[in-house]
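Here it is, the structure in full.
Of the protein chains in this complex, all but one are displayed in their positions.
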Amino acid sequence: MAKITINGKEIEVPQGKNLVDAAKDAGVDIPHYCYHPGLSIAGQCRMCLVELEGNPKLQIACNTKCSDGMKVHTNNEKVESAVQSSLEMHLINHPIDCPICDQAGECGLQNYYMQHGKYNSEMHEEKVHKEKVVDLGDHVVLDKERCILCSRCVRFTQEVSKTNDFGIFQRGDRSTIGTYGDAPLKGNYQLNTVDICPVGALTSKDFRFEQRVWFLDETDSICGGCSKGCNVSVHHKKGKHVYRLKPRTNEQVNGFWMCDKGRYTYKNSNYDKRLTHAQLGGVDLPHDEAIASWANDLKVLIATERPEEVGVFLTPHMTQEEIGSIVEHFAKTLGVTKFFSEDIEKLSKDDKDVDGLLLRSDHYPNSKGFLKLASSSKIKIQQVEDLVSALQKGSISHLILFVPEGDKILPAMTRIAQVTRPDLFVVAISPQSSAVELFPSALTLPSLSHYEKTGTVINHAGLEQKMAGGFKMFKESFSIQEIVEQLKVKSTESHQRERAAR
Amino acid sequence: MISKLEKHSYMIGIVRGMMRTGGHFIKNLLRITRVPTIQYPEQRRNYSNRFMGVHILTKKPGGDIACTACMLCATNCPAECIHIVAAESANPKVEKYPAVYEIDLLRCVFCGFCEEACPVDAIRMGRDYEMAELSERNFVVGIEYLMDRPALKGKNISLFHEPEKIVKVEPKQERKIA
Partner (left out) sequence: MIKKTKHAGNMRPMAIEQKPLESEKRILLEHELVPDMNKIDVYASKGGYQALKKVLQGKMTPDQVIAEVKAANLRGRGGAGFPTGMKWGFVPKSDGKPHYLLCNADESEPGTFKDRVILEKLPHLMIEGMIIGAYAIGAARSYVYIRGEYTYAAEVINQAIQEAYRAGFLGKNVLGSGFDHDMAVHRGAGAYICGEETGLISSLEGKKGMPKLKPPFPAVEGYLKCPTVVNNVETLATVPWIINNGGAAYTKMGTAKSSGTKMWSVSGDVNRPGVYEVECGKPFRVLLEECCGGMKNGKKLKAVIPGGSSAPILTAEEAMNMTLDYESIASFGSMLGSGGMIILDETRDLVQVLKNLAEFYHDESCGQCTPCREGTGWIEKILHSFTEKEAKRDDVELLKKISANMMGRTICVLADSIAMPVESYIRKFPKEFENYLQKPKTLEMKQRVG
């Protein structure tokens, strides 16, 4: 450990820690553009200039390692004027087209201008003009004029994604970021360059012009794309529409990054894909009634002691709490024994790194937790084919399907739908309409999509992570715990009514 | 028992009221040019220059909408009555333009904050105040009405694109507060 003094305040930091990070931990924000904790040090934006006592020149904090007795000043006049001048240099050739720039509101230039700038520009010569709106493939748009040449994206593609897409062309103030021949970017990690771009030079095609960032609320969650469990922040507007996902830093899991596939999983949450009302045979009906009719059918089977005729299909695209409530009610209270799912054991066993970075082959976010709960509550999970043969034999008369969002479940659902007799009572609980449409006569109940859920998921490494969730896009969609609870209430209500009638 | 006089005492009030009405009637007949009522719609009142009526969306000299869909007006709007959907323009120099720009005139409080927020003089408070409609839905007006209504006669060109027309008004010296 080393004792360093920042602005007169003594703090203790590990020897050799980067000064920018050390200062941040001590609550001192040293402005920087090119420095990124996940990348190598370039030292070229010259924003992080600080005064180290005993050093006549200002030094860049990003290339300074903390050592014992170091005395740092970040807010004296000398440093402030240097930072302001660096900022001014960044801005003299910047087009300042904030009104049409998607980065506005989360832009490094805007933020530092408000903190360290607030000067009147003395640049009245013609600015350097560069190419705008350069298409870099499916995900990213480049604006060379807005670029401040911090080279973060260059270093990212060299060091992290190893796709080596970006380079700096030309030199001096004619320098531009680009790909060779404006070739499209490669790989599954392109949008990270948009995240690390401190200005609006790299913007996401998906998010382009969709919403101004200051309208967005953030909710912490866990990516539902695979078993890696990348920490994400869900950006939505008042809980009514999800616009994008951004990675949250977690050194243990995803570091600073997330993959493009994971980023687009938010689309399953939005309106066009969602089931918004309870339906019976394709006709909307009040949620209460839907639950009641389900409870009635289930009650007959339970009352006649035929719980083995109830089949429950579920997947690990659910939180621990959701699976727990299903197991609690159906297995323990009602005595249902037939639980079906895809071959999760195999998926989990074969789970491996797909690209050596983040993405994993198991597309369920909670396979480990699912298996853990199944074994702890001694439930035998059967395969889809077992369900198919049971349906063909007719040994199931009440089928409850907890259908997850996404398209990966569709083959299994189609298989089940093929052997479903029209007179079978099917309850399909899903946030999404596509799978449910396969069962035209079913009772369907809308549930919450992945990013609306509050709960715990367990990733491939056995790490338990919490999803904050807590927003609800549609009034009549409920979490699975709530739906199970409503079912319980309705069952006892009808029970009491019957008893009273007797 | 109520006397006949008491029974008809309301007449006093009636007569006094009629006298007041009649007095005004005769007075106005005698000086008919100074009556405060006007012959609307043939006659119209002069409103102050600062009057804020239905918004105007301005154009570029070529006729394209001047708005860049930066949504600062929507951000600044206290009534949340502005709804914008931005889209990619075919012209790469424009980049972003409003595919939909709607103002709910029933929600609008005509405060003019949108005009103040606009960086490119794309929205102005106009002077129209006649906005009777038969249906609530008709009060949600779009680009067609805000930019191209006949009353504007196509003169709504953004000053951002015609900076030579900006008239600079010297600010009055602020009185110092002792």
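Going by the order they are written in, the chains are A and B; count residues from 1 in each one.
Operating definition for what follows: a contact is a pair of C-beta atoms (placed from the backbone, for glycine too) under 8 Å apart; a residue touches a chain by one contact, two chains touch by 3 or more.
Note that the structure is a prediction, hence the values are computed from the model and not measured.
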Of the chains on display, those the missing one touches are A
Pick out which of A:15, A:170, A:392 or A:492 touches the chain that's been left out of the picture.
A:170
Among A:2, A:52 or A:82, contact with the omitted chain is made only by A:82
Contacting the left-out chain: of A:6, A:19 or A:49, that is A:49
Determine and list the chain A residues touching the chain excluded from the picture.
41-47, 49, 57-58, 63, 81-82, 85-86, 88-94, 96, 120-126, 128, 148-149, 168, 170-175
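Assume only the chains that are shown with their structure count from here on.
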Chain B contacts chain A in the complex at 68-72, 75, 86-88, 92-93, 95-96, 119-120
Please give the residue numbers of chain A that touch chain B in the complex, ascending.
98-100, 104, 132-133, 208-210, 212, 214-215
